[in-house]
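Omission of a single protein chain aside, the complex is shown with its protein chains in their original locations.
So, chain A:
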Amino acid sequence: MVVAITFEHVGYTYQADTPLATPALDDVSLTVPDHGYLAVIGHTGSGKSTLIQQLNALLKPTTGQLTVDEFTITPTTTNADLKPLRQHVGMVFQFPESQLFEETIQKDIAFGPQNFGMAETDALALADQMLTQVGLDASYAQRSPFELSGGQMRRVAIAGVLAMHPQVLVLDEPTAGLDPQGRQEMMALFDRLHRERGLTIVLVTHQMEDVAQYAEQVAVMRQGKLVKEGTPQEIFGDPDWLRANQLDVPRAAQFAQDLTAHGVTWPQGLPLTASALADQLAAQWPKGGAAHV
């Protein structure tokens, strides 16, 4: 297994050495394989955002170290040569539409690539290309980003990050505040990037349905600690543990568990997505007969 991301005993304390010091990460060790899809779940304030900001050294660990492909980040890493790392790790923050500032959408998307040394004409051409990739019409290129709706602004912001051609894409609640359709389209876009361009994806989210459907690996954070890590099947296979930790269970898994109480069994394991649930139910449905429930 080729490894893309390794956390080795990473700890982080905000405002270290002041009376306001608050520990946010405590001894986190974790590996993500190359082309992997990791979902990070946990309560607000559990250290998810702090964890992902380590990935492009916006925050540097106070103890331990991490590696992202060929880059190593330690507590003593200086700010001097972070550009290659920042280009390698694309970061979509919560409500990324707040990072838009240029006069035109095209210029805003081209901003990142230009910072990493791309010529202006190339960057502008790339911007047009990215615009269509995130599902916006090419005619938007010359409009101001501030004329758009919230959902469209978010697409532009994401296009701006994708234009940097990152190998690792970090997403911090990318669908928060979007309508259900926008959410689905957005998640499908990330999934396509993951499968077609082989991007390693780290997703922070509260949407367990998205985790169940797309993630290959799940990390559960609580009070700065990594409390559980495994495949979605392993994590969601134990709905009682999740509820004890005040985390949601995917709706399909919830429904399947309720059915278990009525005597339905799941030979292939608890289904986590609606389609898996439907498949397993259909397989055990008596041929042409009435339901036995």
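We adopt the following convention: contacts are C-beta pairs under 8 Å (C-beta built on N, C-alpha and C of every residue); 3 or more make two chains touch, one makes a residue touch a chain; residues count from 1.
In the analysis below, contacts and distances are computed from a predicted model.
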{"item": "Protein name (UniProt record) of the chain left out of view, among \"Spermidine/putrescine transport system ATP-binding protein\", \"ATP synthase subunit a\", \"Energy-coupling factor transporter transmembrane protein EcfT\" or \"Peptidase M75\"", "value": "\"Energy-coupling factor transporter transmembrane protein EcfT\""}
{"item": "Residue among A:161, A:187, A:204 or A:256 touching the omitted chain", "value": "A:161"}
{"item": "Residue of A:72, A:115 or A:129 touching the missing chain in the full complex", "value": "A:115"}
{"item": "Residue in contact with the excluded chain [from A:15, A:44, A:121 or A:246]", "value": "A:15"}
{"item": "Full-complex contact with the absent chain, from A:22, A:98, A:142 or A:284", "value": "A:98"}
{"item": "Chain A residues touching the omitted chain (full complex)", "value": "15, 19-20, 53, 56, 58, 83, 86-87, 89-91, 93, 96, 98-101, 111-112, 115-116, 146, 160-161, 164"}
